[in-house]
Structures are given as C-alpha cells and as structure tokens.
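Only one protein chain is missing; all other protein chains are in place.
When the chains are written out, they are named A and B in that same order, and each has its own residue count from 1.
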Amino acid sequence: MSTKTNMVAPPEGVVGEGFFATKLNDVVGLARANSLWPLPFATSCCGIEFMATMASHYDLARFGSERVSFSPRQADMLMVMGTISKKMAPILRQVYEQMSEPRWVIAVGACASSGGVFDTYSVLQGIDKVIPVDVYVPGCPPRPEQIVDGVMQLQELVKNESVRRRNTPEYKELLASYNL
Amino acid sequence: MSELLLPPEHRYAKIINEKRNDDGSEYSILNLGPTHPATHGIFQNILLMDGERIVEAEPTIGYIHRAFEKIAENRPFYQITPLTDRMNYCSSPINNMAWWMTVEKLLDIEVPKRAQYLRVIVMELARIADHIICNSILGVDTGAYTGFLYVFQFREKIYEIYEEICGARLTTNMGRIGGFEREWSNEAFRKLDVFLEEFPVAWKEFENLFERNRIFIDRTVNVGPISAESAMAYGFTGPNLRAAGVDYDVRVAQPYSSYDDFEFIVPVGKSGDTYDRFCVRNAEVWESLSIIRQALAKLPEGPYHADVPEYYLPPKEDVYTTMESLIYHFKIVMGEVPIPVAEIYHPVEGGNGELGFYLVTDGSRTPYRLHFRRPCFIYYQAYPEMIKGSLLSDAIVILSSLNVIAGELDA
Partner (left out) sequence: MAIETALIQEKIAQKFANKASNFGMQKDIFSFEITSDSMREVILFLKEEEDTNFHFLTDLCGVHYPDNTIDQQFCVVYHLHNWIENTRIRIKTYLNGAQPEIASISDIFLSSNWMERETYDFYGINFIGHPQLKRILNMDEMVSFPMRKEFPMEDNGRTDKDDRFFGRTANC
C-alpha cells in the first residue's frame, strides 16, 4: 500500500478532543470540489481528447469524476467539448436548463469557447452566447493535461464558492441575462 | 428548431393515430436524441416503436455542420489541411495525406519513394488508431469496459509517434505538398519499433476477450445484417462493405503512394452483421501492422520531399541567406503560386471507406470548389433500413459498429 497518497487538505478550523469546528462554506466547498460529476457533452474532436482523459493514462477519475453522468439531473458540471452549431444550440440550452443547482460549465476547446477556426454561418461563436460558462479551456484540441488543469481550476472555484451564491441577486441577474 | 417537439402533422403521429394492434396496443415514439450516452457523436433518430421493437426510424443530422466546403473556398491550399484533419478526427493523417495527394495530382508532382513509404506508414498507423476506437467502443456499448481502457494505452503510444513527426496529437496537420516538412527523427523510429513489438500482444489479448466470448457473440451475431447488393446500392465502402462480402478496397483498386509495393490481404466477411464488421476491423489491424513492417524493412534512402521549390516552403537558413528562397517563401505564404485550371477527383481508403476529394480550380490561390466525398455520410443513409425490426439495444450496437464519426458525417 503506497504511503504517498495525496489526501486533500482539511479546511482551517479549530481542532479539539473529538470535534473539529470549521465554516460550513469550507466543508461544503471541499465536498463539492472533490466529487464533481461531469456530463460530457462531446460533439467533435475534443471529445476524443476527453476519451483519452478519462482513459487510464490521464485518468480524470482521480479528481472525483469517477461517475460520468449522461443524465443532466444527476450531473454537477457540464463539459462542452467540441463545436456547437446553431442547430445544436437549443439542445445545449435544454440540457443546461435541466441540470439542477449547483451546476458549473466548462467550455473545452477553441470551438466551444469562441467558435474556434470555424467562423462560418452555421457555427455558434462560443457557447457563452447561450449559457453562462465558468472555465474556458483553450486548445484545438487541448491536451488531456490542459483539460485536467481546467477541471482543477474549476475545483478552486467550487471550493471558494459561498453556499448562498445561487440565491444572490447577482447570480439571478446573470441567469436573467441569458433568459434562463 | 429541429424535430425536438414533434408537431402533430408529423407522419409518425398520423401512423400512431391510425394503427392499432390486435391486442389494442399502439405504437409509440422514442427520441434517440442528439445527446445520448451511447451514440458516438450527435445525430438524432426519431424511432417509431412497437413495444420494444423498432418499426421505423427517421434520422436527422447536421448538428455539427461546420461548412467545411464553404471555408475551403476561402483558404489557400496550405490552409485546408487543418480542415481535413477535423473531418475524420480519429484518423486525421489519412485525411491530410489524401489532400496532399489531390494537390500533387493537380500539379503533376512526383513524390520521392521515401516520402511515399513514410506516408504509407503514417496512414496505416492512423487506420490502426481508428479501428482501436471503433472496436473498443463497440465493446463498451455491449458492456465490456476493460477492452477500451486497455487498448487506449496504445492509442497514446500512437499519439506519441505523431508528436515526434509533426508535433500534434490528434489533429495532426501533417505534411506538405510533395512530402513531409521534416525528416522523421530517430526517436520516432524507435517509438515505432517499440509500438510494433508491444501492440500485437495487446491486440491479441483484446481479440481473445471478444471473439469467442459468449455474451459478445449473442449481442452481435445476426444483428444488423446487410446483404452485399444492398450495401452496394447504398454506397457502402470500406470495412462495412467488406463485412458484407465485397472486396473493394481503394488501396488495391487504384493504388496510390506505392501501396502496390506491399503485400497485404483484404479481409472480407460473410453476412455483413455486427460481428463480421468487428472481425473485419480486427483483421485489418493485423494487415496494417504487416504493411508498416514491410514499409520499414524496405524504406529507401532519399529525400523526404519532392524538389518543387515553387510549392514547398524552403528551409529557414536558405530564406535568410539566398534571394530565390526568400522570394519563393514570400510567394508560397501569400498564396501566389501557379495553379492550373483543372478538375481532380482523388480517392483514398480512409478508416471508413472511400474518402474522395473533388477539387475544381480556376487558377486563383483558393480552390473554386472542393467537395469531400465522405463515406460516413453516404452509408449512414442505410441505418434506418438496418435497424428495422430490431430491439433498441441492438440499434445502439449497430450504430456503434458502423463507426459513424460525426465530424465526417456533417462536414
């Protein structure tokens, strides 16, 4: 049994005989960050790099994404990988609307971030035209290490997020700006 | 909005209203929607179901239409390779080499033997990579996850070889008009030798896991068969056609890039069902390995690119020191190279079948019309026919064995 396992550090708190007192935000953030279940919305070439990320060499499961969920109701983060065309945009929106809070979105690849190399009449120039995005991973396609880095950045975001964020007026305004 | 919400005038709604079975049950509609865990890529099928059996299917594609043909009319010849990469992205070097061969046919350029053999090696590696994905994902769709994890390690090894050659993993953008951009390093050949030693062992284990496996045979034999006449009528080419019994292979019919220097057999199936398609792809991997070994053994010395200074970017030392190289470099980058007016159709054997490029030029720096004959687009038309009468899980397995790649379907 290896003794070099990297356990996630506990949050700051007061330790005593049989108790550990810390903030609710920290504990919830820690729990959420290390168990993000992805919904892989793989459309094109970036989807193959995602398959390589989920395979044994780069293993995204180490970061808590063991269970890949294809049902939006059961997923935490939506990973949009690949070009989204205008025909696909309503479907992407439907999938995002079905996800329950808290939910995060990673735009993997240049096409999802801004339309990529396809500046044409049929391609949506970035998924942030229809849904709010938290992390953008550039690349065409991004290496698996970059995708993992994107997930790790999202983990930082999730860890430091307040439990009340989804009820704040700023968040509601953000959703309203997308007509959600 | 596509047919997400079925309007009442859809003909399936009419059929449901009219038809009733003897026991009073009626048909139902199931939307095998664009996003589905088991479809490889985004295409939609609206299925008319009689209980568990599929009566009729209506496919909708175009969810990843990126207008490649329109973009190609606005890009000079060097800038079209990244587009070809992204069509069949599982085996992108084949698409790249096919484009370069089309341009070389247009310009009547003779590629030296060494470059041709190297092209053969990289195309066969790409074919192996494509079949690895198809067969391992077919395993995943029948529930066997192990094969996928195991052989994907070897896809990483193939990616490392691509990185040594051109710097990229998946969308390789490899090659130039007349050959390659640089000589392959010793590291690339070393990695290739290691791959040729380790991969056959793993592929043999992968085959043993599936080919006599009772569950796999139950799931795939006699599932989605297609006869040879039907396959030819629907325009099938590639492994799907060969599984139906017709031995048409572009590498044999119209050899390009010195394929006629190599000995290989073309594996053919019998009934065209899923099991045959799986076995044909397995056998093709063995043939590809044999071709790579032959090419490495007979690899001649010589230049790795043709001597066409008007179309091939000169090395940077020459650009900075000699005048003609500077002028050629400028003209090539700006796209002011002499292009004849012609119409070319060049087919190659892609991972899925006959990938053809129909190029019409008018003498300007961009093609006038570039049309891709994409095998996936043509044989996917037969899918509704193939799943009539089967169960839903069989429909998924059939789709998986056809190896439909969304990028090539919609282009």
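Here, contacts are C-beta pairs under 8 Å (C-beta built on N, C-alpha and C of every residue); 3 or more make two chains touch, one makes a residue touch a chain.
Owing to the predicted nature of the structure, the values given are computational and were not obtained by experimental measurement.
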item: Touch criterion as defined above, residue of B:V266, B:A342 or B:L391 at the omitted chain; value: B:A342
item: Identified contact with the non-displayed chain, of B:E69, B:E181 or B:D318; value: B:E69
item: Given B:Y27, B:Y234, B:Y259 or B:Y312, the one touching the chain that is not displayed; value: B:Y234
item: In subunit B, positions touching the absent partner; value: 1-2, 61-62, 65, 67, 69-71, 73-74, 105-106, 232-235, 246, 248, 253-254, 342-345, 347, 354, 356, 358, 360, 368-369, 371, 373, 377-378, 380-382, 410-411
item: Where the missing chain touches subunit A, by residue; value: 86-87, 114-115, 119-123, 125-126
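What we mean here is this: only the chains that are shown with their structure count from here on.
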item: Between subunit A and subunit B, centroid-to-centroid distance (C-alpha), Å; value: 30
item: Residues of subunit B that touch subunit A when the two form their complex; value: 1-2, 4, 33-37, 41-42, 62-67, 70-71, 82, 85-86, 89-90, 133, 148-150, 152-153, 155-156, 159, 169-171, 406-407
item: Subunit A residues within the subunit B interface of the complex; value: 41, 43-45, 47-49, 51-52, 55-57, 70, 82-83, 85, 87-88, 90-91, 94-95, 117-118, 120-123, 140-141, 143
